[in-house]
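Missing here: one protein chain of the complex. Every other protein chain is in place.
Residue numbering begins at 1 within each chain, and the chains themselves are lettered A, B and C in the order written.
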């Protein structure tokens, strides 16, 4: 006979530890953010899909163009970034493509892709605060600079190891104007640049420009490093493949007399 | 005085262990595959940039549209893939976004993203061989099936854990026709599907369709897993962010009575 | 003729970007922390080597035994940790052993291995502060608990998802007494446990015990997660190999009706 207790146990639903509102999976049917995937494929662009996945709805035409430009701008910086070197080292050691790409991404620490996150967070919190406190853009910019000076850190998004003027930042700001994404965050970022340039000759870099633009597109700072990664993975793939094709495996990176 | 030997030592060039033909980095100037980056940003689409990075030249209009569709099709499969679960486990454990994405990518082993690579390699080698041997599509398809049967493995690109008919494959094949990417590889893949369906009721899945299409676009099989990763990273980012936002940190995934 | 400028360029030393004081590499000669490797192999234990690598000198006999016990204690917790699940998911997807282990380690986020780091940091800073301020152990313990309560966080190192009394913590504390590693940090940790147990019935877990013991051994909190990783990697390796040997590749982890 089935006791009360056993029955209760039986009715205890078998639950998956997982739940999501991104994609519903049913036999022969995949629904992402409310859209059947077969309706999305061929009808929306890749940046639209990216926006849909992370934000939950479709971007406007201007937002779509802006995101496309941002993603293109992150493409590649040659051999110089630690991430690219790390990925090529792994390729040289004979790791498979996915491990090499993962390795490159692991080098996007807080001093690398992390810069975008901190820049976005700083801009977003400052814009909120300055609205609450009725501060001018100039006052807000000065306040940010004082804050970073007091903790002995550089403001993320300005200056570049290899460029005195980052050609990508300039172009991105122009496009932000064109696509109506030149809002409060970019205005603040440009004001900071003005002050930094007057005092130290330092200009905005790609991270600063994109941090401001993504903020003006309404993207939370948490998405910053992720969008950078999406934009940079194709470049890492190109490097990993190049390493596999043109270099001898496990090549010697240094001579002993280099120590 | 400078001896002969010292002079020889001095002239030994100081070489970087790195060289690349992807992006040339000069002060205030970034040239990717021969194009200034500021000319690319805002003027080409993200899929065009991806193609340019990995192939070295620009895609045709049709190739661009096809690649866009392929990338969109890889977007997400809910919670079911090991990669998505792995990435969410890492997010739950409090790892930063880049580590979670890297973790997801590490789960793209040879049984996962690797399927596309093997499918592409099989199709590309078979098409080459069948041309040399003057074999019909049907003979080539039968030969592939015999080969896999003899090693006791399933042909990659057919059948699906959750679908009897993968809705994405069907749509992708239609688009390949539309964009002129329905060549020898897709014909071979469709022929294999016909035989498999007649004998076992098995249909082509997304990996099979994209493996054939990317091959007909002229992409080497080595790029297969990389293109899958580019297409899937946005979905992983969406899952990682969702885990961080809606779940409690380090949540308990199982009860002890589950063992 | 060699101009002044060329000469200056020639004399610019060819420097490696790397330097280290861990191991000196010369042809047929490897010197780690001042010892020839061939003298270390066969003469010191693995935990002694670990201590030598990270601290730069040899541990005392008691420190060696304590570190050995700590490393053994981290061995494995079955299938329950996210890290173990992540590593097995990757093995199931066909990733190579090193990628699976790396994947497991990526799940040691701030809520997992990170707990040891925060626990060590808290204990070490509190002990320093309490000495400066001449506070009793009880006052310091209360102060720590107030601090964590004020930020709405649990004190790391106490309580366990699956155990009301962690059998490993109890044994480790006994060994710390035996090996003379029961110092100020462990006294403080035990005092916190007393208060927590009286108020909420919560006991110290393995992370709390090892955080205190490693601190009393003089190890900086920065080494906490690393030592945990060293101790846990063998367990992950055992799981990865088990997954590869007893499970079918890319096994289906869930049914669709689980959603």
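Points to keep in mind about this one:
Convention: a residue touches a chain if its C-beta (ideal position, glycine included) is under 8 Å from a C-beta of that chain, and two chains touch if they have at least 3 such contacts.
None of the values given here were measured: they were computed from a predicted structure.
Listed here are the chain A residues that touch the chain not shown: 10-12, 14, 78-80, 82-83, 85-86, 89-96, 99-100, 102-103, 106-112, 114, 161-162, 249-250, 252-254, 256, 259. In the full complex, chain C makes contact with the omitted chain through residues 16-25, 27-30, 32, 36-38, 40-42, 44-47, 49-50, 53-54, 68-69, 71-73, 75-80, 85, 88, 96-99, 101-103, 105-106, 108-110, 113, 162-168, 170-172, 174-175, 178, 222-223, 225-227, 229-231, 233-235, 237-242, 244, 251, 253-254.
Quick note on the criterion: only the chains that are shown with their structure count from here on.
Centre-to-centre separation of chain A and chain B, using mean CA positions: 21 Å. Separation between the centroids of chain B and chain C, computed from CA atoms only, is 36 Å.
In this assembly, the C-alpha centroid of chain A lies 30 Å from the C-alpha centroid of chain C.
Residues of chain C in contact with two or more other chains: 14, 95-96, 99, 102, 106, 254, 256, 259.
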